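These notes are about the structure you will find just below.
Only one protein chain is missing; all other protein chains are in place.
By written order: A, B and C. Residues from 1 in each chain.
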Amino acid sequence: MDNAMKVRLLETMLNIRKAELQLAILYKNGKVPCAAHLYEGQEAIAAGVCAQLRVDDCLTSTHRGHGHCIAKGMPMKEMIAEVCARKTGCCGGKGGTMHLFKPDIGVMGTIGIVGAGIPVATGIALAMKMQKTDRVAVSFFGDGAANNGAFHESLNLASVWKLPVIFVCENNRYATSVAVWRSTSVEKIGDRAASYSIPGVTVDGNCVDEVYAATEAALSRARTGQGPTLIEAVTYRVRGHYEGDDAAYRKQGELTEAREHDPIEYWKQKLIEDGVLREEDFAALAAKAEAEAEEAAAFAVDSPFPAPEEALILTAQI
Amino acid sequence: MDNAMKVRLLETMLNIRKAELQLAILYKNGKVPCAAHLYEGQEAIAAGVCAQLRVDDCLTSTHRGHGHCIAKGMPMKEMIAEVCARKTGCCGGKGGTMHLFKPDIGVMGTIGIVGAGIPVATGIALAMKMQKTDRVAVSFFGDGAANNGAFHESLNLASVWKLPVIFVCENNRYATSVAVWRSTSVEKIGDRAASYSIPGVTVDGNCVDEVYAATEAALSRARTGQGPTLIEAVTYRVRGHYEGDDAAYRKQGELTEAREHDPIEYWKQKLIEDGVLREEDFAALAAKAEAEAEEAAAFAVDSPFPAPEEALILTAQI
Amino acid sequence: MARRIRFIEALREGMRQEMERDPSVFIMGEGVGPHGSAFKQTDGLCAQFGEERLRDTPISELAIAGTAVGAAMMGMRPIADLMWIDFSMLAMDQICNQAAKLRYISNGQVKVPLVYRMSTGKSKSNAAHHSGSFYSWFINTPGLKVVLPSTPNDAKGLIISAIRDDDPVIYLEHKLLFNVRGDVPEEPFAIPLGVAEVKREGTDLTIVATGAMVGFSLTAAEALAKEGISVEVIDPRTLMPYDGATILTSVRKTGNLLCVEEGFRYCGFGSEIIAFVVENAMDSLRRPPRQLTTMHTTIPFSPPMEDYVFPNPERVAAAVRALLKSEA
Partner (left out) sequence: MARRIRFIEALREGMRQEMERDPSVFIMGEGVGPHGSAFKQTDGLCAQFGEERLRDTPISELAIAGTAVGAAMMGMRPIADLMWIDFSMLAMDQICNQAAKLRYISNGQVKVPLVYRMSTGKSKSNAAHHSGSFYSWFINTPGLKVVLPSTPNDAKGLIISAIRDDDPVIYLEHKLLFNVRGDVPEEPFAIPLGVAEVKREGTDLTIVATGAMVGFSLTAAEALAKEGISVEVIDPRTLMPYDGATILTSVRKTGNLLCVEEGFRYCGFGSEIIAFVVENAMDSLRRPPRQLTTMHTTIPFSPPMEDYVFPNPERVAAAVRALLKSEA
C-alpha cells in the first residue's frame, strides 16, 4: 500500500464518520423521517474493502449501508439527501436510508431485509462471470445475517460456481439487542468458510490495514477466477442499533473499551508513526470531511421533497 | 451391541427393503396414485439410528421417508396403505407417500418440502428440553437439503440452545438428477458441523454398525444436555429419484458398484462371520419380512379408499 | 375492572396472563428477551418469566417459524414474534406449508397451536421493506386464522383467544396503534375468533375496515355525520374466518358498501369482502360497492409520496361521498 492509498483510506473513513455524525444531528433535528442505522466505528471496513474496488465492481449492502455507499464513491450529498427523503437523493426519495442505489458506480443496493443482499451479490457476480469480465461483486452484511439461510445458500452456490464475489461479514458484536454470542454458534464467523471450501479469514475490522490486506487477497482470487472468499471483520457498534436506541443491553465497560480502539484514531496514529501524516494534516483532513458533510447536510435540507404524485412514476400499469 | 440388537438391525433393514420392493410392485400395478421415492439401499441408516431410539423419541423425515417410519415402529400395513391412498393408512389417505405421521410412536412427520423437517425437529427438541425430559429428536434429510437455508438456521439455533436433536444427513450422492458434487461445496457434509461448534461425523451409511456407533455417541450427548450432533451417512440411491425415473444421469458403473456394497448383504456377511447368524437364519428372516410386506400390500389393496367428503373433516370452519 | 391503557400494554397483559395461566406458553423471536422486543411488546416479561420462556433468537425467520411448529406439535404453545410482517416472507414455507397443513395431513394426529405475531402496515417512512400489509396471503391459506385488532380491548381479547386456539393464528399488530389508549378489563378475557364488531352504527353506508383503517373510518364517519351522512363502521377483527353474517346484516340495512383496506387491492381483503357481499346479497346493494386501498405500488420512503399512496381519514370521507353520489 503506498502513501497515497494510506491517506485515501483515512480520508474515506473521515468522510464516512463525518457524514454519519451529520445524519445523527439531522435525525435529532427531525430531518430524517425514520430511525436510521449509523455506521460509526465500522468505517475501516467499508474503506479498506472499497479502496481496492474499481468503479465497475459492485456491492450490495444492508440497513446499515451509508458507509459503503460513501466508500464506493457516492457523493455525500446524494446519500444524505436520500436519507432525508429529498428529491435530490440518490433514489429521488423513493428508497430512503435502507435502500440506496447508484449503479453507475457499482452501488447495487443497500437492502432492508437482513441477509437479502447476499444472494443478490452472488447473482451480480454470476453475471460478471457469464459476461466474461474480471469485475468483482462484494456483499457487506452483519454478524446477524450470517445466521440466516441466505448466507448459507449463497456461499454454497458461489463456491460451486466459483463466482467472483467477496463476502464481507461485519461482526459488530450485536444484532439489534442480541449479542453475537447469544445467537451465533461459532466463535469466528470466518471459520464458516470451511463449510464451502473457500478461504475464510477473521481480521480486526477496526484496523484498516488488516481489512485492506484481506481484501487484496480476496480480490486477486476473485479476479482470476478462483472464486469467493469470506472475510469476517470484527468491530463494534458504538451507536445504538438505530438512532434513538439507548442500547441499555450493552455490557458494562464495553462501549468505553471499544471507543478506545477507534478505527480512525488507530490509523491516524499509525500514519503519524510511519511519518506519512502530521497532526495538522489530520486536522485538515478532518476539517475538510466535516465541511463536506456539513455542506451535504445543508444541501439535503435545502432540497425539495418529491411531489406526492411521483410515487406513481415507475409503477407501470400494474 | 449385543447379538439380539445385531439381529434386530438386520430385521429392520429387511423389513424396510421388502416393504419398499412391495411398493415398487404396487406402483407398477397402478396401486400407488403418484410417483413415490423409495429408500432401497439406504436401510442401514434408518435402522442404525432408530434402533436406539425410545418410543418417546421423535423423528422428522423427508419425501423419502418410508424407511424411517418402519424403523421407528410403524406397522408396514399403515405405511403401505397410506402410500396406496387408503383409509387404513397412517393418515387416513390425507397425507400420502410424502406425508406420514404416527406421533404416538414418535413419527412426527415425513415432509414433502426439502429441508423443512429440519427446523421442525429442532422445535420438537426444544419442547423436549423445555418440558425437562431426556427425550431426543432426530431429523433425517438428504444431501440436497444440506444446501438449503433451513439446514443452516436450524443447526445454528440447535447449537446455541443446546437442543437434544440429532441431524442425520443421508448423502445418497444425488438430489434428483444432480450429483452431490455438482451442487455441494464441501467434500464431507459432516464437516459443516464445525460451523456450529457441534460434533460432526461422516460414516459409511451402508454399514449399519458405523451408523449405530455414531448414533450412540450422538444420543448420549443429546440425552445429557450436551446438544446436537451432525451425522453424515454416505450411501447411494440405487433406485431412480422416484419410481419411473430411469436415472439416465448416473455415471457408468456407479450403480453396479453401489449394488456390490449393499447394506443388507454387508451386515448379513458380518453376522455370519461373527457366528451370530447362519445362511438359513437369514433366509428365514428375509422370508418373514417378505411375507409381512406381502400381507401389508394385500391389506392395503383390500382396504377401502376414504369417502370423498372426508376431505373436509378437520378443515374446521375455515 | 376496566381501565384506560395503551394497545401495547393490553397486548402484553394478555400474553402475561396466558403465560401465568399456562406454562406451555412461551415467546421466541429476535430481541423478545431482556430487551423486550422491537416495539417493547414484551417489556418486563423476561424479568418475570426468565429467558427460558422469552427466547431471543438468531435472525433466522425460517427456523423460528419452523421451531415453533415442532414445539407446538409437542404440546407447547409458542408465540413466535417475526417482528415485521415483511420478514415473514422468509418463513412462508414453515407458516403456510407446515404450520397450516400438518394437522390436516396427519389426519388430526398432531395439532399445531401457535401464534405468529407480526407488526404490520404503515408507520413513519418505514419504506419498501418495512411497511407490508400482505396478510391476504395468510387469509388465502387453508389452516390459518388471521387476526388484526384495532383497539386495546381487542388486542387483549384476541391475543388470549389466539394463544388458546388449537390451530396456528397470525396475530397482526398495527404499528400506528401501539400507543392508542382504550378501556381494557384487568382480568383475562377472550374475544372469540371470527366475530366482528360494529364500531359505529349508521344507516346510509357500511364501511368494512381493519387495523388502523378502523380509526380512520371512524374519524371520517364523524365528519360525514355533520354532513348528514350516517356511516356504519364494521371491524371484522378476525380476517379469517371473517364474520360474514355481521357484514351482510349491515349491508342489508344500509344498502351501500365501502371497504377500507390498507393492503393492496388485487386479491386483497377488500376485494374479498366485496365479492362475498355481492355473491350473497347483491340485491341489497343500492350502488356499486367500492374499495379504498393503498395504491398498487412499492411503498416509497419520502413522506409526501408515502402519504400519497396510503388511505387516510379525508380519503375515506371522500370515497364515501363519491360512492353515495354514484349512480344507483
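One rule holds in what follows: contacts are C-beta pairs under 8 Å (C-beta built on N, C-alpha and C of every residue); 3 or more make two chains touch, one makes a residue touch a chain.
Note that the structure is a prediction, hence the values are computed from the model and not measured.
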Shown chains touched by the chain that is not drawn here: A, B, C
Of C:F26, C:W137 or C:F216, the one touching the omitted chain in the full complex: C:W137
Sole contact to the chain not displayed, among B:N3, B:N29, B:T224 or B:T315: B:T315
Of B:G41, B:G67, B:G95 or B:G123, the residue in touch with the unshown chain: B:G95
Chain not shown, touching residues in subunit C: 62, 86-87, 89-90, 92-93, 96-97, 100-101, 104-105, 127-129, 134, 136-137, 139-143, 240, 263-264, 266-272, 274-276, 278-280, 282-283, 285, 287-291, 296-298, 300-301, 327
Where the missing chain touches subunit B, by residue: 33-34, 82, 85-87, 91, 93-99, 111-115, 144-145, 147-149, 175-178, 182-184, 249, 305-312, 315, 318
Residue ranges of subunit A at the interface with the undisplayed chain: 58, 60, 90-92, 94-96, 99, 101-104, 108-109, 111, 113, 116, 118-128, 130-131, 137, 149-150, 153-154, 156-157, 160-161, 313-318
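Assume only the chains that are shown with their structure count from here on.
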Whole-Å gap between the CA centroids of subunit A and subunit C: 36
Shared-contact residues (touching 2 or more other chains) in subunit B: 149-150, 153, 156, 160
Multi-partner residues of subunit C (at least 2 other chains): 57-58, 60, 62-63
